[in-house]
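The complex appears here without one of its protein chains, the remainder shown in place.
What follows is chain A.
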Amino acid sequence: MTDSTESPDLQRRNGLRRLKEGTYGGLFAACAAITLLTTVAIFVTLLSDAVVFFQEIPISEFLTGTSWSPNPSGGGQAFGVVPLLIGTIVVTITAAFVSLPTGTLTAIYLSEYATSNARSILKPLLEILAGIPTVVYGYFALVYVTPALEATLFPEIGTFNALSASIMVGIMTIPMVSSISEDAMSAVPDELRQAGYGLGATKFEVSTGIVVPASISGIASSYILAVSRAIGETMIVVVAMGAQARMPAVREAAFGVPFINPADVLLESGMTITVAMVQIAGGDLTGGTIPYDSMFALGLALFAVTLVMNVISDIIAERYREEY
């Protein structure tokens, strides 16, 4: 209870030591600043070249054009992003058909059914799926999956096609869905499960009727992350999907609604946003040309989409998280 304002100097403060402390603190702060600078640098790099691109090619033409040929042999460049968007969306949706149900079921199995022994083996093994280099997945899709699909289900499938690439993207993103969803399901308190059992529910009913709804925010944010990963995936599609920006035939349906037959896209070669970037980078890197700048415009679009999806995923996970 003594009211002494001055504390005794317990540390032997001398100039050298203070200098040392300050130096190390400054060094660490500089390291941390680099992460911030990286974001700024990405943004500035993408934006500066993208602005140049949009001065040459109007944004409306970029967004609505149905033809993409940055380096045509005859002349007549075209920078319409629609075929690339169709390719990206088809790959993403098909991959989601593989990864989302599989990942969710995996999470349910790991969190509700698996013994602790099985879990300790399965979880690290699943992480391997995300650790395999994507170029290897692309090679698998091209050399093993496509011939297998050709021999069994789709005899008319092309050598380069979107389907095998999408399946591989889906398999690669399974662990993203399963690990985040499983974390959310494990966080559901046991009382809720016990209450369910107390009402006479079976294990199946508890898993699907209590645990899944209770952890739905975690599951949703894992879905968004997996989809955003699939959008940005590059090497699998580059190797296995070929590099032809094709605009699929738009068909008239019975009710007059035009639609695109998924088989037209899936079984043929195609191009996603990422493939278009890699293809330009394969030829032209010194800068100053429109194709070079178009890479940055595409990169900016990709960056914006994945950033927005991440933020949404964060918000869902934060805002709708059940607090127990």
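As a convention for this text, a residue touches a chain if its C-beta (ideal position, glycine included) is under 8 Å from a C-beta of that chain, and two chains touch if they have at least 3 such contacts; residues count from 1.
Here, contacts and distances are computed from a predicted model.
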Undepicted complex member, UniProt protein name, chosen from "Probable chemoreceptor glutamine deamidase CheD", "GTPase Era", "Phosphate transport system permease protein PstA" or "Cation:proton antiporter": "Phosphate transport system permease protein PstA"
Which of A:Leu125, A:Leu153 or A:Val257 contacts the chain that the document leaves out: A:Leu125
Candidate in contact with the missing chain, chosen from A:Ile174, A:Met241, A:Val265 or A:Ile316: A:Ile174
Options A:Leu142, A:Ala165 or A:Leu267, residue touching the unrepresented chain: A:Leu142
Chain A residues touching the omitted chain (full complex): 10-11, 17, 20-21, 24-25, 27-32, 34-36, 38-39, 41-42, 45-46, 48-49, 101-103, 105-106, 108-110, 113-114, 122, 124-126, 128-129, 131-136, 138-140, 142-145, 171, 174-175, 178, 200, 202-204, 207-208, 225, 228-229, 231-235, 238-239, 274, 277-278, 281-282, 285-287, 295-296, 299, 302-303, 306-307, 310-311, 314
